[in-house]
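Take this structure, written in structure tokens, and hold onto it; I'll ask about it next.
The other protein chains are all here in position, but one chain of the complex has been omitted.
Moving on, here comes chain A:
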């Protein structure tokens, strides 16, 4: 498989047109089918956003129609009643802390494992590979018991530390794969200039690794922002709940107030959709590269 230097997959070659697969006169039918398929795929999300502006009567009576008046008020009420402001802040704090920690530790470890020679290097590498095979849900119970014992259950740390731990293998492999494609001249020059290992890492490696770190950033953002299982098990305090957790609890309580629930769901989804619309090529390549290595 072709992996490009930024750790992603090549997607841009443009030499095998539809006509190779279908005769030309059929290709417009193919395109219509394709369009129908794309719209069907998008429909559940479009339906969510349309529903979030409706009244409850419209939600039941005309599930496919546009709202007669666009009730932006739903968003305001959902935000206040579900206390989404608090959940939003919690999600931001947890996501940002986990990303910063993952990026720093992942890049540092990738630098050491890919650039420096020492014993046990191979063992360490395979240790991190094992981590990618472990289904995260199987660690919920032992982590719960363990964090309960050391008293960090129900704190930001009970999410930030496991998030970072589970994202480290992907981060290390994405950055290490990228670093192997970069010549060593710069860091050798930096070492000769008396920068030392830390100086070389901060001044040369970190700036060099930015494209790979961007991939790690995007993967981490989506994983941390959307996580449900860890938050469900490790967070009980109302004031610490993240968006997905608040959402599922809110929908249990206000399940029949559909305009409120759909508005709350839309609020939780909007940040990831915006990030996706801006960085879609990077996200597609990054998620595939991350999962193939994972």
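The working rule: a residue touches a chain if its C-beta (ideal position, glycine included) is under 8 Å from a C-beta of that chain, and two chains touch if they have at least 3 such contacts; residues count from 1.
Rule of thumb we're sticking to: contacts and distances are computed from a predicted model.
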Undisplayed chain, where the name is taken from the UniProt record, one of "Sugar ABC transporter permease", "Putative tricarboxylic transport membrane protein", "Fe-S cluster assembly protein SufB" or "Anti-sigma factor antagonist": "Sugar ABC transporter permease"
Of A:66, A:89 or A:134, the residue in touch with the unshown chain: A:134
Omitted-chain contact residue, chosen from A:93, A:206 or A:275: A:275
On chain A, residues whose C-beta touches the chain left out of the figure: 1-2, 9-18, 20-22, 30-31, 34-35, 37-39, 41-42, 44-45, 47-48, 59-60, 63-64, 101, 105-106, 108-109, 111-112, 116, 118, 124, 127-128, 130-131, 133-146, 161-162, 164-166, 168-169, 172, 196-198, 201, 222, 225-226, 228-229, 232-233, 243-245, 247-248, 251, 258, 261, 265, 268-269, 272-273, 275-276, 280, 283-285, 287-288, 291-292
